[in-house]
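A single protein chain has been omitted from the complex, and every remaining protein chain is retained in its original position.
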Amino acid sequence: MVTVKHGEAKAESPFERRGLSDEQLVAMFRTMVMQRTLENRGFQLNRQGKIPFASASEGHEAVQAGAAMAFARGKDVLVPYYRDLGLALGIGLTPYEVLLSLFARAADHSAGRQFPHHYASRSLGFHTISSVIAAQLPHAVGAAFALMHGREDGRAVLTTFGDGATSEGEWHESLNFAAVHALPIVFLCENNEWAISTPLAKQMGQPDVYKRAAGYGMPGAVVDGMDPIACYGGVADALARARSGGGPTLLEAKCYRFLSHTTDDDDRTYRSREEVEARRKEDPVPCFERLLIEHGVLTAEGAEALKRSVLEEANDATDRAEAMAYPLAADLYARVYAQRYDPWLDERDGMNDG
Amino acid sequence: MAVVSANSTVMNNVEAVRATLYEALKSDDRTLIIGEDVGARGNVFLITKDFIDEFGPRRIIDTPIAEASIVGIAVGMAMEGLRPIAEIQFADFIYPSFNQIVGEAAKTRYRSNGEYTCPMVIRTPYGGGVRGALSHSVCIEALFYHVPGLKIVAPAFPADVKGLLNAAIDDPDPVLFLEHKKTYRLIKGEVPEGHYTIPLGKANVLKEGKQLSVVSYGLYVHWALEAARTLEAEGFSVEVIDLRSIRPMDKTAILTSVEKTRRLLVIHEDNKFGGIGAEISAMVAEEALFHLDAPIRRLCGPDVPAMGYALPLEEEFMSSPAEMAGAMRELIAF
Partner (left out) sequence: MASTDVATGKLERHGLTDEQLRAIFRNMLLQRQLDNRGFQLNRQGKVPFALGSEGHEALQAGAAMAFNRGVDVLAPYYRDLGLCLGIGLTPYEIMLSIFARAADHNGGRQFPNHYSSKAAGLMSFSSILAAHLPHAVGAAYAIKYRGETERAVLATCGDGTTSEGEWHESMNFAAVHKLPFVMLVENNEWAISTPLAKQMAEPQIWKRAAGYGMPGRRFNGFDPIETYAAVKEAMDRARSGGGPALVEGTCYRYLAHSTDDNDMTYRTHEAVAERRKQDPVPAFEAVLLEHGVMSAADVTAMRKSVLDETNEATDAAEAQPYPAPADLYAHIYEGAWQPWQS
């Protein structure tokens, strides 16, 4: 694999590492392997009847590991969507936390309320989201406004979404507002060509999301979403511009969704096995592994050891999370408002039935 | 119910919706379906499976992910003479289209003094008990039943699904058609063949009784019926009414029953505060207060934003047949 800007090969260097150290490159690879391992674990647990639902991000490993490496932990804010397992891991969420979400345990950040993959962590600067497409984007813009308003120089918001989300009105409203106010935000589109069953050609009249940037008066760029280094570079450039007052960017990473939308979906109803198999040749995980080995960043033995350690960590996380308790029934009523609450205020006998 | 044919087929609610949509598409080429993943995927519950092969992508429209315009485009189609059936993939996703439903579809006839009309159906799966968590399990009926210009239907049985969906499709005004997800495959029943309609606003007395009137709709109708049968075995006599339509609502059926049994229990999954049960209770208090031997009681969803994903949170949110039976016993004993 050669690191390229989309469509233009960099002939002068077979290995453009964008300033990333060997250690960082290996860390990105580990995130990618961990993402795939946990993903498969979710599907396995679903088939075993242990959890009712899991969703998939296979094919997004490179864009997410690259983007996460560009994210400044402890400073930047992440407003993701529900297909961002690798991004979550890359900015510091642990496999144990991911498994707590899959098992809906009380110790989960949402205390078992949210669907799997709807992670959030206040300490990581990681916003809570719903399943409603594009609903997180105005929040991301508001967060960026808050960063700018607080004159918190050097901080930016990274927000992500799929190609389908670009059709929502809130997507448009968010990009427009961010551009008007030159906000410190990066809009990263993980264009995997499928919105459940809807292909890109039914989603938009032309296939390049980044081309919409010009209409908003912000820079637009596209990167090969199967190339983690290119994704790192694109996101790092855009975040650097945002952090230094240069305003928003619309960045598009072209990737592919290898699996069905979720465990409740069957993609054979709307796309052929041939199409999916043809795209498997671009699978970013083995491609990146070959690149690292070829350039001596990692040995074949090192790669195997890394995969073993990932599997052990995933197994350990699974066992520990599964052993944790469900939330209590009474937790249903907690945190509806700041204080305990009854919609009928009755001063005669205080709080009564809800 | 005007049953045309004596023959019938056993179907679940998914099959009943599917069969009715199919007949509507077959019989009127002004009818089309517009929504997310309704084409090749055939809707996420497979309700429109293979429709695109038979009716083509011009009539089975896979939209971009854009709920406001799914409803809004259907409004424009209806204003220009088509009979669109819009689908919101999950009721939880209907909020972006709130203005198009409440501000536009429901007001089109009124604001143009009848020159323009908006005959359209918005179908959406709603309700919990399916591990749908915060964004795949909500009830939305109370947010919309306040709105004149809109009609709302929430059937529980396959035969009612067909008759009411046909009526909704034929209706000259916008109809919000709510399909409870949990009943989709759980509930099976006889569905008469041929075209028939059930008038919007007509409730169905599922079980006659003398001591208590239970009014419900959707999934909870089935559990209320189960609870009522439990009480029957204990020697009590409970009447169960399936509203089927929420707007308009069948006053005659409710008052006739309450005046006979002198007790009223309203059961619904949507939250209690400001819910459908509040309107029913107020109406009965206005019209039949002195027929009552006990206070009106409501058994409804708790006042929390939605049910959580973890099983105990969902179970706590939902009312079980046992809880319903308990409420029935208490009210009869009052």
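The letters A and B name the chains in turn, as written, and every chain counts its residues from 1.
Methods note: contacts are C-beta pairs under 8 Å (C-beta built on N, C-alpha and C of every residue); 3 or more make two chains touch, one makes a residue touch a chain.
Note that the structure is a prediction, hence the values are computed from the model and not measured.
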Full-complex contact with the absent chain, from B:18, B:131, B:162 or B:202: B:202
Touching residue (missing chain; options B:43, B:108 or B:183): B:108
Residue in contact with the excluded chain [from B:11, B:75 or B:178]: B:75
Sites on subunit B contacted by the missing partner chain, in the whole complex: 32, 58-59, 63-64, 66, 68-69, 71-82, 84, 96, 99-100, 103-104, 107-117, 148-149, 151, 172-173, 201-202, 245, 247-252, 255, 283
Those residues of subunit A which, in the complete complex, touch the missing chain: 167-173, 176-177, 179-180, 182, 201-206, 211-218
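What we mean here is this: only the chains that are shown with their structure count from here on.
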Length of the line joining the C-alpha centres of subunit A and subunit B, rounded to whole Å: 36
Subunit B residues within the subunit A interface of the complex: 36-37, 39-42, 44, 49, 62-69, 92-93, 95-96, 131, 133-136, 272-273, 302-305, 307-313, 315-317
Subunit B partner contacts - residues on subunit A that touch it in the complex: 52-53, 104-106, 110-116, 118, 130-135, 164-165, 167-170, 195-198, 202-204, 264-265, 269-271, 326-333, 336, 341-344, 354
